[in-house]
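Sharing a structure with you now.
A single protein chain has been omitted; all remaining protein chains appear in their positions.
Labels A and B are assigned to the chains in the order they are written; within every chain, residues are numbered from 1.
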Amino acid sequence: MRSRILSILLLLSVAAFPVGAQTVSQKAKLLNVSYDPTRELYQDFNAAFAKYWKGQTGQDVEIQQSHGGSGKQARSVIDGLEADVVTLALAYDVDAVANSGLLPKNWQTRLPLNSAPYTSTIVFLVRKGNPKHIKDWDDLAKPGVSVISPNPKTSGGARWNYLAAWGYALKKLGNDPAKAKDFVARIYKNVPVLDTGARGSTVTFVERGIGDVLIAWENEAILAVKDIGKGQFEIVAPSLSILAEPSVAVVDKVAAKHKTAAAAKTYLEYLYTPEGQEIAARHYYRPRSASVAAKYADQFPKITLFTIDELFGGWTKAQQTHFADGGVFDQIYGVGK
Amino acid sequence: MNTLEERDAVPAVENRLPVPVAAVPPKNGGSRQRSLFSGGSVLPGFGLSLGFTLLYLTLIILIPLSTILLKTFDLTWAGFWATVSAPRALAAYRLSIGASFIGGAINAVFGLLVAWVLERYEFPGRRIIDALVDLPFALPTAVAGIALASIYAGNGWLGRWLEPIGIKVAYQPLGVVVALTFIGLPFVVRTVQPVLRDFDPEVEEAAASLGAGRWQTFRRVMLPELLPAVSTGFVLAFARALGEYGSVIFIAGNMPLRSEITPLLIMIKLEQFDYAGATAIALVFLAVSFALLFVINLLSWRRNRKLSASEGGD
Partner (left out) sequence: MLAGNRLTEGRQPGRPSRSLTEPRLVQWLLIGAAMLFLGFFLLVPLLLVFYKALAEGVATYWAAIREPMALAAVRLTLLTAAIAVPINLLFGLAAAWAVSKFRFRGKNLLVTLIDLPFAVSPVVSGMIYVLMFGAHGVLGPWLAAHDIKIIFAVPGIVLATMFVTAPLVARELIPLMQSQGNDEEEAALTLGASGWQTFRKVSLPKIRWGLLYGVVLCNARAMGEFGAVSVVSGHIRGLTTTLPLHVEILYNEYQFAAAFAVATLLTLLALVTLTLKSLIEWRTSR
């Protein structure tokens, strides 16, 4: 009996270990490590891509997903999570992965439009009837308003939120960084809880009923209004917001190891095809394709958008100044330490 | 907690005269050890069993645990202190310890009640309910978590009655208490039941014949006997509740300084890749848990001493 137990154990342990290794031929497997709100998007997209890939190559492809705050996901990939592709919330997080040697530093030029197949922006989600009369960023800085936003240390959306607020303050208060800092500080004073990801914040606001206003990805906000919190919420578009460009990239080292480079590349390119753009638009992401954008123009509020390059000199600078250890965010939200 | 009682009980083998080695026929292929390290017994397998036990213990339990210490050394003493005494950390300890204590106290009272009712009275469904008491122990914490969160949310089965009258449970510290009460429920019941079962009816009869009413009898004769078991159960429930994660995070508000439990704070620091900070807090919290284990040991050791002393007198 003992020897039987031992042999079963051996078999099981042998079976358990080489889980990561894959062989090409019968089935390709891709791991897409993505940021928090894209769950529904990639569910649909993966199904469409699998069909496409089967049609093109006759091979079955299975795409596995992992979702979480963009910064956290990037760190997980650096720490060994074997992603074939990363579809994160901002270029900086992909840069972080590139800096660890897993993909080349010029990744952004490898796909069109800075490797951002869709864009989004930051808007406000309020409860039906807008009881606190939230109209613009100023209202978020007022005392007595409870604001929900995720943790910039882990979430990509949270950093876009922060920079959108900062950008508004700069434009409105005469380009003075000190005044902008004060403004953003007052907003964060109103934040009772920082979730690790954008979806976590949505859950806190929608499900747990905490907060008067949620600073959210536009696609999350529309999802909340149309789907998960039907009839209970309204979107308020601020007068000024930031153009958010979530970036995608193949993780070369991992794809080479898994022998999935071709599939991974095609997977990301498929996001730019009309079908890919349609799926993105259907999930409330702003498509890049002009024709698809025209078709779905009505579902997106009209907002004046600025880019991160304009006001912040790009992500590296913004990350360094604001989100690194001891940066401006740490200074204004000391509690998080 | 039988392990602890029996651990201190004298193992039967020591009451026996050792079998003379010569009287035992020699074995072929046996692994009997006759050295000083055979533990004073002629039974074989000492080296093998102890060796495997120690190996497994070291590899799976001790070495990984030691990484906590190692990682904390990444911080300077000042950094360590700042982390573990930050307002957010202190609030988290307060909530974890406070809610666990309250949950344990509720379980102490009601656990005693439940144990009494189950052991003393007959009523339909008693057996099933008795078995169900272990549900919090068998049910995965995540399932308990989503169930409790659903029940006490504003539109939940109980929440919809409680919130209008001002009792907000979900996403408040009160929700944490509810979850931790659930988690600790079996502990007091199961430690008190055997004591009740073994309670000598003659003592009660003696008290009655001396003119004591039921309440008097309970309070002055039975309760002192039950208290050690109740307190052991309380400490067990408390210790379990301290580290609890899965059943709490769904119903807690997870708001720093208000409704954030310590395990969640550790998790958040991990997710921020602040490993040193996470281990610092974990270390402090572990110290508290170990102190509790020590107390459990002490309590049960003293209970055994008392019991064996009283038994020796009969």
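Throughout what follows, a residue touches a chain if its C-beta (ideal position, glycine included) is under 8 Å from a C-beta of that chain, and two chains touch if they have at least 3 such contacts.
Owing to the predicted nature of the structure, the values given are computational and were not obtained by experimental measurement.
Touching the chain that is not shown, out of A:Arg39, A:Arg110, A:Lys259 or A:Arg282: A:Arg39 (per the contact rule at the top).
Which of A:Asp44, A:Glu82 or A:Asp330 touches the hidden chain is settled by the complete complex: it is A:Glu82. Residues 5, 8-9, 12-13, 15-17, 19-20, 31, 39-40, 62, 64-68, 76, 78-82, 199-200, 203, 207, 227-228 of subunit A touch the missing chain (whole complex, contact as defined above).
As for the chain not pictured, it touches subunit B at residues 1-3, 5-7, 9, 11-14, 16, 19, 23-25, 27, 29-32, 37-46, 48-50, 52-54, 56-57, 60-65, 67-68, 70-71, 110, 113-114, 116-121, 123, 127, 129-148, 150-151, 157-158, 181-182, 185-187, 190, 193-194, 196-199, 201, 204-205, 208, 214, 239-240, 242-246, 250, 262-264, 266-267, 270, 275, 278-279, 282, 285-286, 289-290, 292-293, 297.
As a convention for this text, only the chains that are shown with their structure count from here on.
Each chain gets a centre from the mean of its Cα atoms; for subunit A and subunit B, those two points are 41 Å apart.
Contact residues of subunit B toward subunit A in the complex are 83, 86-88, 153-154, 170-171, 253-258, 260, 268, 271-273.
Every residue of subunit A that touches subunit B in the complex is listed here, in rising order: 68-69, 72, 75, 151, 153-154, 192-196, 204, 207-210, 335-337.
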